[in-house]
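Scroll down for the structure; my scribbles are underneath it.
Let's look at chain A:
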Amino acid sequence: MRFSMLPKVFAQMFKKPWTNKFPAKYIPPSTTKFFEDVGAGKAKIIPAVETPEGFRGKIQYDKEKCTGCKLCLRVCPSGAIEFKEKEKKIKIYLARCTFCSQCNDVCPSNCLSMGNEFLLADADIYSKDLIVE
Partner candidate 1 sequence: MKEKTTSKTTYQLPIGPIHPALKEPVMFEFEIDGERIVDVDVSLGHVHRAIEWTGMRRNSIQIIYLAERICGICSISHPMAFIRAVENAVDIEVPERAEYLRVIQCELERICSHILWAGVAAHEIGFDTVLFLTWQMREKVLDLTEYLTGNRITKAILTIGGVRRDITKDHHPKIFETLNYLKDNFDKLRHIFLDDKTFQLRSQGCGILRYEDALKLCAVGPTTRASGVKKDVRVDQSYAAYGDLDIKHITPDLLTGQVNGDVYDRIIVRLLEIKQSVELIEKAIDQMPSGDLVSEPKILKILATIKKTNGEGVGRAEAPRGEVIHYVKFNGESEHPYTWKVRAPTYNNILPWIPMLKGEQIADIPIVAASTDPCISCTNRVAVIDGNNNYELNKEELHRLSVEKTRRLMK
Partner candidate 2 sequence: MTENKQLDANGISKYFKDKFKTNIKKVEIKKRTAGSKKNEFVNIWMKVDKSVFKDVIKHLCDLQFPHLAVVSGNDLGKTIELIYHFSLYYGTRLGEISLNISVDLPKSNPTIETICDYIPGALITEREKQEMLGIKIEGIPDNRRLFLPDDFPKGVYPWRKDEKGMEKMIRNLHEVKK
């Protein structure tokens, strides 16, 4: 056939777009203000696509369980983990984290796990959201 793509293109015109328009249908002038409005109940958010089971998102750290064995520091490929000598606890800089979850595997006391949170973009790499301790 000469133009085998045409039927597909016409069919597509009457279908819903594949993209999930997160967080709003049109890009808001200020994303921060938009989220503030959502928080105050003034605007509605289009929910994100759900993360599957076993998704590797923001690291969760159970500080109580941590024994300070430093094994995670040895295997972390990007050196995102810092050891706090005084407290004998760790501090994870998510700006460097590669989400490989190798630290979860190696941890003998199971104090690390991968969460579901993935909206981690920030202009400041040392912001409070990007440091887990």
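Keep in mind that, in the parts below, contacts are C-beta pairs under 8 Å (C-beta built on N, C-alpha and C of every residue); 3 or more make two chains touch, one makes a residue touch a chain; residues count from 1.
The set was built so that all candidates are chains of the complex that A comes from, given by their letters.
These numbers were taken from a predicted model, which means no experiment stands behind them.
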In this complex, work out which of 1 or 2 touches chain A. 1
How about chain A: which of its residues touch candidate 1 in the complex? 1-5, 8-9, 18, 52-56, 71, 74-78, 98-102, 105-106, 114, 123-124
